[in-house]
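Entry: chain A
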Amino acid sequence: MKLFECVLLLGLIVCAVSVGFTRDLLTAIVIFMSYSLIMCVIWVLLQSPDLAITEAAVGAGVTSILFFVTLKKIKAIRKEEQDEPKEG
Partner candidate 1 sequence: MASHLLYNIEETVAMILFGIGFTMLLLHRNLIRKIMGMNIMDTAVYLFLAAKGYIKGRMVPIVTDGILDASAYMNPVPSGLVLTGIVVSVSTTALMLALTIRLYERYHSLDLDQILIQVKKEEGS
Partner candidate 2 sequence: MLVQNFPFFSIVLAMFSGILSSVLNGKQARNVSLGVIGSTIIMSAAVFFWCLGNGESYTYMMGHFPAPWGNEIRAGVLEGLTALLFSVIMLLSVLGGMRHTFEDVEPSKVNLFFIMIDLMLSSLLALIYTNDLFTAYVFVEINTIAGCGLIMIRQKGRSFSAAIRYMIMSQLGSGLFLIGLTLLYDVTGHLLMSPAKETVASIEAAGRYEIPMLVILAVISVGLAIKSGLYPFHSWIPYTYGYATPTASAILSGLVSKGYIFLLMKIFYRVLGQENVIASRMVNVLFLFGLAGMIMGSVHAILEEDTRRMIAYSSVAQIGYIYMGIGLGTESGMVAAVFHMFTHSATKALLFISAVGLYEVSGEKKDFRSLRGAGYRNRLAGVGFTVGALSMVGFPMLSGFISKLLFATSALQSPHKMMLTLIGLAVSTVLNAIYFLRLVITLYGRAEQVAVKGKQRCSFVFGGAIVCFILLNLFLGLMSQPVVRAITEGLEMFD
Partner candidate 3 sequence: MKGNMILLLPVVLPVLMGAIALGGKGFRGNRPLLLGVVFTGLAGGLLSTLLAVTGEAKLRLWQLTESVEIGFQLDGVGRFFAVLTVVVWFLAGLYSVTYMTHEEDESRFFGFYLIVLGVLIGLDFSGNLITFYVFYEMMTLTSLPLVLHERSKEAVSAGLKYLFYSVAGAFLALFGIFFFTAVLGDLTFVPGGVAEAASFRGKEGVLLTAVFCMVVGFGAKAGMFPLHGWLPTAHPVAPAPASAVLSGVITKSGVLALIRVVFFIVGPEQIRGTWVQQAWIFLSLLTVFMGSMLAYKEPVMKKRLAYSTVSQVSYILFGLSLLEPTAFVGALSHVVFHSLVKNALFLTAGAVIFQTGWRKVEQMRGLGRVMPVTLGCYTAASLSLVGIPPASGFISKWYLAQGALSSGCGAWTWIGPVILLTSALLTAGYLLPLTINGFFPGGDFDGRELEERKLLGKEPSWQMLLPVLLLSAGAVIFGCFPGPLLRMLSEIAETVL
């Protein structure tokens, strides 16, 4: 059990570092989602189920959705900006 936990913790660090150094934002967000999921599993290992559910629903769920929507919104503004100069 302890080994499994160490592997997960190592995975956490790898995710955290790779979020910093990936070029494309979308992959960064996906890695961040996986970071939250690993954290959720660690909560279960640390015998605190309340936190696991909350982290799953709030951390992995809503935060990642918000990140995706922000990225979508930015892509929409960038696309609209490219259309405008053409018509303008």
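One rule holds in what follows: contacts are C-beta pairs under 8 Å (C-beta built on N, C-alpha and C of every residue); 3 or more make two chains touch, one makes a residue touch a chain; residues count from 1.
Picked so that all candidates are chains of the complex that A comes from, given by their letters.
For clarity, every value in this text was computed on a predicted model and none was experimentally measured.
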Neighbour chain for chain A in the complex, from 1, 2 or 3, resolves to option 1
Parts of chain A lying in touch with candidate 1, wherever the complex brings them together: 5-6, 9, 12-13, 16-17, 19-20, 25, 28-29, 32, 35-36, 39, 42-43, 46-51, 54-55, 58-59, 62-63, 66-67, 70-71, 73-74, 77-78, 81
